[in-house]
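Pasting a structure here, questions to come.
Here the complex is missing one protein chain, while the rest keep their positions.
Now for subunit A:
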Amino acid sequence: MSNLNSTSKTAVGRKTSGLDKVLRVALYTVLIVVAAFYLMPFIVMLITSLKDVEEIRTGTLLSLPASLHFDSWSKAWSSACTGSSCGGISPYFMNSFQIVLPAVAISTLVGAINGYVISLWKFRGSDFFFAAMLVGCFIPFQVILLPMAQTLGWLGIANTTSGLVFVHVVYGVAFTTLFFRNFYQSIPGELVKAARLDGAGFFTIFYRIILPVSTPIIVVTVIWQFTQIWNDFLFGVAFSGFDTQPVTVALNNLVNTSFGGKEYNVDMAAAIIAALPTLAVYVFAGKYFVRGLTAGAVKG
């Protein structure tokens, strides 16, 4: 974004030549095409969810609904069958929140403290510790399935919400640590030294001085973790019990459960509902997300 701004600023200074105009038109054309390409699936989902089954079967994919039907939404929410139970996806939607909220909060907090220690309280081997932590970012989900199942069993939290929270925290800490470490790397170490001389201890410095300047990276981390954990399917399907399934698993069950004809409109409505929370997070915090990714530096 900043790139576009700076080019347009310099363009004001000199006379816009014909070539510049052509390039500008080409640029916007490309952007519009790309935007349309990304929006298309969502538009198809939305209009399909508003049609009735008959219209879906006879009409084309892109044709607009003749009349708006919202009953597929209420069915997806409260009465569609996911496997053997037929209560819609709403209970699982709540399950997801019960998993996501604590998992995001805990992994963000742990990542913040890790990052704080690794970049501002360097100890012998802290770089190695960080490198080891980084490896965690590259471990594929599948690799930890079996050992994690065993661990959850030992801990007695297999098939529970706490178990899923635990898995997501463990898996997420590598990423959150990386985020916070990189952000805190730009905070001058002298800040901590000054606070130590002022008489502040480890947690006082963290709480009074470091956390208040961490808003951008907290937002980035929360968005990242929220999206990752909310959208997770594999851990959800592997480690959840019947009552603790997250919405992604329920969505899969809903789509795969059919009596008679396939109700695409219900499938689409359920999929959009399942995606709404992450969408909302982006809409509300997206500004900070971009700012946090690009800025990072604390001035003063």
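Definition applied: a contact is a pair of C-beta atoms (placed from the backbone, for glycine too) under 8 Å apart; a residue touches a chain by one contact, two chains touch by 3 or more; residues count from 1.
Here is the rule we use: contacts and distances are computed from a predicted model.
Matching "C-type cytochrome", "Aspartate carbamoyltransferase", "Response regulator transcription factor" or "Carbohydrate ABC transporter ATP-binding protein, CUT1 family" against the UniProt entry of the left-out chain gives the name "Carbohydrate ABC transporter ATP-binding protein, CUT1 family".
Residue A:V213 is the one among A:A158, A:V213 or A:I272 that touches the chain missing from this view. The residue from A:V110, A:L191, A:V237 or A:I272 that touches the chain not shown here is A:L191.
Subunit A meets the missing chain through residues 188, 190-191, 193-200, 204, 208-209, 212-213, 298-300.
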